[in-house]
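First up is the structure itself, then whatever we jot down about it.
Complex shown without one protein chain; remaining protein chains in place.
Note that the chains are named A, B and C in the order they appear, and that numbering of residues resets to 1 at the start of each chain.
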Amino acid sequence: MSSIDPRDVPLNNSAVIGLVSELSNWGRWGADDQRGTLNHIDDECRRRAATLVREGVVISCAWPLGGHGFHSPGSGPQRFMIRSGEGLFEEHSVPPIQPELAGRARLAAEYIGLRFHGLEITHIDALSHVFWDGRAYNDVPAASVSTESGATQLDVTHAGGIVTRGVLLDIAAQRGVEYLEPGTRVMPEDLEAAEERQGIRVGKGDAVLLRTGHGRRCQSLGFVDSGQADARSGWHVSCLRWLHERDVALIGNDGTNDAVPFEFSEMPLPVHTIGIVAMGLWLIDNCNLEDLAEICDRMNRYEFLFTLAPLLLVGATGSPANPLATF
Amino acid sequence: MSSIDPRDVPLNNSAVIGLVSELSNWGRWGADDQRGTLNHIDDECRRRAATLVREGVVISCAWPLGGHGFHSPGSGPQRFMIRSGEGLFEEHSVPPIQPELAGRARLAAEYIGLRFHGLEITHIDALSHVFWDGRAYNDVPAASVSTESGATQLDVTHAGGIVTRGVLLDIAAQRGVEYLEPGTRVMPEDLEAAEERQGIRVGKGDAVLLRTGHGRRCQSLGFVDSGQADARSGWHVSCLRWLHERDVALIGNDGTNDAVPFEFSEMPLPVHTIGIVAMGLWLIDNCNLEDLAEICDRMNRYEFLFTLAPLLLVGATGSPANPLATF
Amino acid sequence: MSSIDPRDVPLNNSAVIGLVSELSNWGRWGADDQRGTLNHIDDECRRRAATLVREGVVISCAWPLGGHGFHSPGSGPQRFMIRSGEGLFEEHSVPPIQPELAGRARLAAEYIGLRFHGLEITHIDALSHVFWDGRAYNDVPAASVSTESGATQLDVTHAGGIVTRGVLLDIAAQRGVEYLEPGTRVMPEDLEAAEERQGIRVGKGDAVLLRTGHGRRCQSLGFVDSGQADARSGWHVSCLRWLHERDVALIGNDGTNDAVPFEFSEMPLPVHTIGIVAMGLWLIDNCNLEDLAEICDRMNRYEFLFTLAPLLLVGATGSPANPLATF
Partner (left out) sequence: MSSIDPRDVPLNNSAVIGLVSELSNWGRWGADDQRGTLNHIDDECRRRAATLVREGVVISCAWPLGGHGFHSPGSGPQRFMIRSGEGLFEEHSVPPIQPELAGRARLAAEYIGLRFHGLEITHIDALSHVFWDGRAYNDVPAASVSTESGATQLDVTHAGGIVTRGVLLDIAAQRGVEYLEPGTRVMPEDLEAAEERQGIRVGKGDAVLLRTGHGRRCQSLGFVDSGQADARSGWHVSCLRWLHERDVALIGNDGTNDAVPFEFSEMPLPVHTIGIVAMGLWLIDNCNLEDLAEICDRMNRYEFLFTLAPLLLVGATGSPANPLATF
């Protein structure tokens, strides 16, 4: 796709903006495509991914939602009980609205609500989440995401169910640190150093999970929800060329994929912007990679069956998610 | 586990209530167990399930959430855009609250809210969802599910990620009808007839999906949200003995597992009540089994890799879900 | 203000659109005015209104919110208890999150949510609720009402607290019917006939409440939430000239002020559009005028102290309200 060696080109604001066209996948899978890089996953990817299940062990890559740990209250979720298990048979109790449930059997149920594109919620970004110059992936107009109707194109339902090979690239382990300093940008050479250390090569259709140790840092230091001011490590934008050349299907990270503070004033979130808008790359933010890293180390194996089943929220620009790694 | 032949015992109200103790798994996996029948899934289950991925095809067993099709507005979800793609660069536009997003790149994001234990939402019930005589599974007091704190025990996070063999039992196909008449109760002999027709035997750790055609009926006739008055087909309670003997890990259905209208006045929802409270059986309500049935027919294969990754909602009595079947 | 006799001009689409400029109050109270016709209420209006309190009787002009009567579930409100009074001291109860409330004293509290611009909710429309040709009242650009920040101009807080003379014009009583046929448009001559029958004259700063009997009809026939298709009676657009000449401060109605079905295809809601956008007229939709009409009849007095105190919702295009009439 590109003959430029990414290591030779220092990136500035205008070079970064140039990546929008350089890495574009617009039209690659048809004018009406709404799946972007998920098209890299073919039946062969899924078949080979399943062969990676050898021990029969499954690991969740999501953080608990709404727990008291390092989750801030700002992003929710809200959980409101419609009916709890309190006082079921006490004197003066109000009978359930459904009369058939007024006997010895009772139900508890709740409403949940959340703004899932939050800093501490494991979620996937659909291709309608980001615009550049008023356009989303594949030249879809930004206005197609309306306040009243949501994302009338490129919503998260187009992901369906994702089954492919997952690869962990553990940069913190590769550098021998507990976590990268917040603000650190992981470079393509870091990815290749991790590949070499781990004896693996990222390829077509892979889900690549980048571990910087940000989650461990939050676990040990506590999490302060300080918005975009809160420094996080992540991919350097130049990694997008590398991911593009490797035909990667989706990426995840224990931060928000983009490092903070921002490097380029004219494009504060280049991984989100170029990844989602130009490449049609699906991103998973705020993964829990701690258990995954531990088992990878123990088994000395960094590839696994990766599954992600977003909620099929019609019109949504993403979904909270619980990505699974099965070994 | 039980030497009674379920075909020989006519069930009445008191016999059904007797199943609460007969089928009890309380204490079976320890006094503190919160996973119930998911304990049937061991590493070997997951390993063998992965070998069922031969074609590399993945099917979602969830209905779209919030679409206009046969989803009623009553159960939601609510989708409120925080920022859409409308009017990004028009004159007089209000700048984004995050100043770094006021340039050429813009984001859309939303709040979603839902009462997922609804009639048309594909969801999994956690073991805190139902009580009998003030107790949940494993003798947990109902009061442990509080209005303020939610399910302090038995919440949905205990499911983690579910990976096992899935088996479709297509009763509508077995009977040669498009769908069972609403209100029909599927009997153990139906399950065995389907096993025979399909050349498969349900066993330990399986996720068993029961297709009555209710989903197809809704698709063709339209869905009217008429609450519990709306007739649906489902498992007869006597199937729980069968599922118990086979050491099934979880069950799903294209209705709400329990048939409506109710058979036993003293226990209106016996599959939910005995299944969840006594057995610790996880239930998936309102599955979309239409695409699954079609591919099973085409491939003449009714077993597959089943994965279900609930949102890790702390304190929740279940989760909306997108169960996947991979062939 | 206008020398045209409204009775002489048959209104068609273009004549109605002409009212946008004919009745415009843009600039009348300054280029930055955000209060529109509420400017008609001066201290003298409030002083004289208070003198109407003679019996010391107060009447609410709001419907209950969220009751089971003729309120449809579609518009809410949602009420979710955060903590209820159930099971406070039962065995195994989960202690309150605030430890100081774990003793003999306990609190109940809830979350409420609603889409108040609904068909059955008594609410006031702020001047940011409607646009014509991309402009709100006083030439404010529509884009000033943004998805993320709400109404950055013309929000409901500009109403502050409304205290003035209220006048009931009971058209149903004037015509001697229980309710006007749905779809009926009340004409200026009806207003004047009611004035004559009631011995009152509407004037500067008044809050004029128009009773068509729609509320009584809903009470007796039940309410079906069929959206805009549901016929309702209301003001004919030509009444706006009359209200404009009389310097009325705000209007209310037991329907939604505009009659349904619509009369003019190019401006379906002319009372809302010309009233709010051109005149800066505040509207109260879905008032409960049944108790009010009864007491007016009994006392043979159709003027009273009117108070309306909207919630001071920053950025909101209106507020649910409980308007009071004191005699």
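Everything below uses one rule, namely that a contact is a pair of C-beta atoms (placed from the backbone, for glycine too) under 8 Å apart; a residue touches a chain by one contact, two chains touch by 3 or more.
Just so you know, these numbers come straight off a predicted model, no measurement behind them.
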item: Chains shown that the absent chain touches, full complex; value: A, B, C
item: Per the touch definition above, residue among C:G36, C:P77 or C:G166 touching the missing chain; value: C:P77
item: Of C:L119, C:V167, C:V202 or C:L269, the residue in touch with the unshown chain; value: C:L269
item: Interface with the undisplayed chain - residues on chain B; value: 78, 80-82, 84-88, 90, 93-94, 111, 147
item: Residues of chain C (touch criterion as defined above) contacting the omitted chain; value: 42-47, 49-51, 53-60, 62-68, 77-79, 81-82, 84-89, 98, 100-101, 103-117, 128-134, 136, 141-147, 150-151, 157, 160-163, 227-228, 262, 266-269, 272-273, 277, 305, 307-318, 320-324, 326
item: Residues of chain A in contact with the chain not shown; value: 73-74, 81-84, 86-87, 90-94, 96-97, 141, 143-144, 146-149, 152
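One rule holds for everything that comes next: only the chains that are shown with their structure count from here on.
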item: Same or different contact residues where chain B meets its copy chain A, judged by the half mark; value: same
item: Angle of rotation relating chain B to chain C [CA atoms, steps of 5 degrees]; value: 180
item: Intercentroid distance (Cα basis), chain C paired with chain A, Å; value: 46
item: Whole-Å gap separating chain B and chain C, where each centre is the average of the chain's CA atoms; value: 46
item: Inter-centroid spacing, chain B versus chain A (mean Cα positions, whole Å); value: 25
item: Residue numbers of chain B (touch at least two other chains); value: 81-82, 84, 86-87, 141, 143-144, 146-147
